[in-house]
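Here's a structure for you.
One protein chain is absent from this view; the other protein chains keep their places.
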Amino acid sequence: MTSVNICGVELKNPVIAASGTFGFGGEFSDYFDVSRLGGISSKGLTLAPKQGNDGVRMHEVRSGMMNSVGLQNPGVEAFIKDELPQMEKMNTAVIANLGGSTIEDYVKAAAMLDKSSIDILELNISCPNVKEGGMAFGIKSCVAYEVVGEVRKATSKPLMVKLSPNAEDICDMAINCCKAGADAISLVNTFKGIAIDIKSRKPVFENISAGVSGPAIKPMALRMVYEVCGCVDVPVVGMGGISTYEDAIEFIMAGSHAIQVGTANFIKPDICLDIIEGIEAFMAREGIKSLEEIRGIIK
Amino acid sequence: MTSVNICGVELKNPVIAASGTFGFGGEFSDYFDVSRLGGISSKGLTLAPKQGNDGVRMHEVRSGMMNSVGLQNPGVEAFIKDELPQMEKMNTAVIANLGGSTIEDYVKAAAMLDKSSIDILELNISCPNVKEGGMAFGIKSCVAYEVVGEVRKATSKPLMVKLSPNAEDICDMAINCCKAGADAISLVNTFKGIAIDIKSRKPVFENISAGVSGPAIKPMALRMVYEVCGCVDVPVVGMGGISTYEDAIEFIMAGSHAIQVGTANFIKPDICLDIIEGIEAFMAREGIKSLEEIRGIIK
Amino acid sequence: MKSKYIEAAVYKNERISDCVFRLSVKGSFDVKPGQFFMLRAWDQEPLLSRPISVHDVDDEKITFLYHVVGRGTQILSKLREGDDISLTGPLGNGFDLDMLKGKVALVGGGIGVAPLNYLYKKLSMNEGVQVSFHAGYRSQPFGLECIQGSCSLLNIATEDACVGEKGYIIDYFEPKDYDMVVCCGPEIMMSKLMKKCEAAGVPILVSMEKKMACGIGACLVCTCKTKDGKKRSCADGPVFLGSELILND
Partner (left out) sequence: MKSKYIEAAVYKNERISDCVFRLSVKGSFDVKPGQFFMLRAWDQEPLLSRPISVHDVDDEKITFLYHVVGRGTQILSKLREGDDISLTGPLGNGFDLDMLKGKVALVGGGIGVAPLNYLYKKLSMNEGVQVSFHAGYRSQPFGLECIQGSCSLLNIATEDACVGEKGYIIDYFEPKDYDMVVCCGPEIMMSKLMKKCEAAGVPILVSMEKKMACGIGACLVCTCKTKDGKKRSCADGPVFLGSELILND
């Protein structure tokens, strides 16, 4: 039994495709049956459509990559009209990932999504790529408290808040988000990093910094997930560098209810399926009936 | 001209072997002429001798490693008596790296080192492996301010404070250390991470968390070094995942006066020499007369 | 052809010039010229797979032509017969053969000839198309298997004058004689040729090379600016009409 329940939503299994790495799901249906997934978190949405950042958007680093997409997306309205109908048909939990640069925008967008068929609203308070605001919400827990509280009022959907690893104090951040009404916490988003092109003597990215993801960040992400699991009572969805079923099990043993797979989708388009099947085989081998038996077991 | 000046101490070149990865230098003299180095930062010292942590001390991760050595060292007195005389003969700058778990210990040890022949005192306020105290000094800048201030009073040696990447706010931390009397800042120490042995269902390390180092941390380390260079006026010594001359140049272009090489010493014992020669060749190719020309050039 | 993730075996991998290799993989592939595959012949490092265009396809194998420039292509260059390789593809829009009618000029720069070779092969089967080929290299030419001996007009320029004209091929190329130009090469070359074509009023198709992560349209790291907003070069491209694109400089 790989199924898990996240704030009232039943997932077939704990493996969710992470926001920004899986489009709206359709791109992957050539490679595997996406209904096998526990859920799909949409590309990060904003109230208004966004073209995202100019210049280089990706730079590969050791065991990871840096991205500076800057929330390119069609906007919430177009999402609901053009993308959501297809996502609904995928027969997996639909998570709308919502970003923003002002509280007003967050609230308006959340209210629109509230009336849609999405299963969970994942509030991204952490995208480090948008110059104004985006970063700040995820750094100081008092600021996060405010935006989460306002969004909470605007929606009755299950509300999952996605934390940035760049937060000053990840536990304090998680606690404040829960106080403000989060039904679940997901973490981590990308780590703030920079890269320099020594030939041109310039930063690789126009925004100078960009978000680091992939296997390189796993030990730090796992530590943060473990710490957050120890300080909040809501379900935690862990992520950061997961690329094998063993990684996924580590996050579950650290206390995650579910996990998300991001950058690893670029290694092999059906890697989520490998991870799901790996978890199933591990459970069979070890005689684990339900993931609850091992969730947070290292504590 | 690769030479650089760090708080009054002239280094032949900007490449320093990082604390804890180079012993007291002797282990490497079989492999290359260690006098080629800009400097050597000693294994982390404490006032009293320490046996360090029990259990597993090392775990390999993607493009990195985790360590939980726990400051095993012979103590400052034995260092001065048994190790320093050899280090002096190595004809390179000798940096004593000092850790501790109480302000009193730091101050006593600093006072002893003050009377020795070391060139620079590197104050490690960041070792995450010692249960009591070690972590806290490096997280909150007000606590760091206190310990740096006290150590400052105890020594007239050039004082370099080594920051933890786990600090809540790396710039605020650096600024406070400078206010308290630091002559230079070095960063980063290891990132706090965890690893889980899914077979035994236990954390790999007895202390649960351990320090992540190596190429995996480079983008984050470089970002922090860049940020710190932008907010303090003292020389900054950057490190974190440097394993090639290109990495070293990136740190210099981000604003570092010198750089340290840690984990990479384990890849190839004479890697520091490769990096030094790589920097020299790069400077020749690009017509760079002095590293000052490119230091912080991306700003 | 639906894109797939395939694990296959290397059929042949040979050096054909200083840093250029030709790699074939056995199998039956239905691919449009201008499409590409994400190749991977390593486990963990580098993290991402590498986009490589289709250079040739026949009944039993697919062939790639690649320039060794970094770690990924270095690993490719060491492959030997029978070694494992994975391919995701075919990807991208490819060249729209229906647009290529009348007098068509294919202009390649360096490794940019890779996809044009297969395009030439396909085009030369079509009636009512007259194809000429224009290729520029730093030094020794390569990648002209289907073209040499078959193409009625083949112009070559090399920077060191070792073969053909000396200098850049686009300096010897005049768009106005053609109904359609196709270009694949360094961005600076494509950008210059786009301007030349615009001035001559001749439409041009170019194949964009952007850094890619997913290669399948999901991650949005490979976008280029078009008059119609940012588009994904992996899924909406890599082939774009010059008139759509907004290139820097």
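Letters A, B and C mark the chains in the order given here, with residues in each chain numbered from 1 onward.
Everything that follows uses one rule, which is that contacts are C-beta pairs under 8 Å (C-beta built on N, C-alpha and C of every residue); 3 or more make two chains touch, one makes a residue touch a chain.
As the structure is a prediction and not an experimental result, all values here were calculated from the model.
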item	value
Among C:E45, C:E159, C:E187 or C:E244, residue touching the chain not depicted	C:E45
Hidden partner chain, touching residue among B:E60, B:E104 or B:E293	B:E60
Residue in contact with the excluded chain [from B:G20, B:P165 or B:G278]	B:G20
Of B:P14, B:G39, B:G99 or B:P215, the residue in touch with the unshown chain	B:P215
Touching residues (missing chain, whole complex) on chain C	43-45, 71
Those residues of chain B which, in the complete complex, touch the missing chain	20-23, 27-28, 30-31, 43, 51-52, 54, 56-60, 62-65, 67, 69, 72, 214-215, 263, 265-270
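The working rule: only the chains that are shown with their structure count from here on.
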item	value
Computed distance of Cα centres, chain C from chain B, in Å	47
Computed distance of Cα centres, chain C from chain A, in Å	35
Separation of chain A from chain B, taking each centre as the mean of its C-alpha atoms, in whole Å	34
Multi-chain contact residues (two or more partners), chain C	44-45
Contacts with 2+ other chains: residues of chain B	62-63
